[in-house]
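Have a look at this one.
Here the complex is missing a single protein chain, while all its other protein chains stay put.
Presenting chain A:
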Amino acid sequence: MPNPAHATGTDLLVLHALRCVGFAGLARVSEAVGLPEPDVESELIDLAVAGLVTRVPGDFGGWGLTEAGRAADAERIRDELDTAGVRTAVTRAYEDFLVLNPELLDLCTAWQMRSVDGVIAPNDHTDPGYDSRVLERFADFHRRADAVCAELSAALLRFQRYRDRLADALARARSGALDYVVDDMGSYHTVWFQLHEDLLATLGIPRH
């Protein structure tokens, strides 16, 4: 039997979600960690008391990390990686991720822009044949992406959330909610982009 995957505590889950999602309202943080809003809000308040997160009030307000929160997250996420002994496994999965990343960006670009008669123009989504070809390629891509997310989840359970969110975004897009390809805050690209940020943060690799 392989060791069960390491499970992250709720406080670190919430802190780290803000690190990867960026400045966000309660609903988005709750969606990112996959826990009910009241639970997440309670954690956020505790984190705010500890000086690690801060809330900007108002219509365009939301939650964000403080400098201290960013530093605390980096340290705790690094400790988690080493305590669980999964640095090698996550590094390997990150390299697999990097092979897939250009393909996903190609697919997103193909969804947004289309080349016809040698002219590249915005895809106006009036050709269902074209859109469904792109979505079929997304589905094909997802099978490979899911395998990488499975490797990650086997190492650190928190990565399972990306599996669920990516699968959900794809299912919604294929059932006609086209915003779930790149536009929505829960879209396939948005989740993938956060996964990219999470891998960099987890492995302590700076965006250069």
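FYI, a residue touches a chain if its C-beta (ideal position, glycine included) is under 8 Å from a C-beta of that chain, and two chains touch if they have at least 3 such contacts; residues count from 1.
Definition applied: contacts and distances are computed from a predicted model.
Missing from the rendering is one chain, named in UniProt as "Pyruvate phosphate dikinase" (options: "Chemotaxis protein CheC", "Phosphonate ABC transporter ATP-binding protein", "Pyruvate phosphate dikinase" or "Gluconate 2-dehydrogenase alpha chain"). Touch with the chain omitted from the figure is made, among A:Ile45, A:Ala121 or A:Ala150, by A:Ala121. The residue from A:His6, A:Arg55, A:Arg76 or A:His196 that touches the chain not shown here is A:His196. When you scan A:Leu26, A:Ala110 or A:Ala177 for touch with the missing chain, the hit is A:Ala110.
Touch with the hidden chain on the side of chain A covers residues 20-23, 60, 62, 95, 98-99, 102-103, 105-110, 112-113, 115-122, 130, 133-134, 136-137, 140-141, 144, 182-183, 187, 189-190, 193-194, 196-197, 207.
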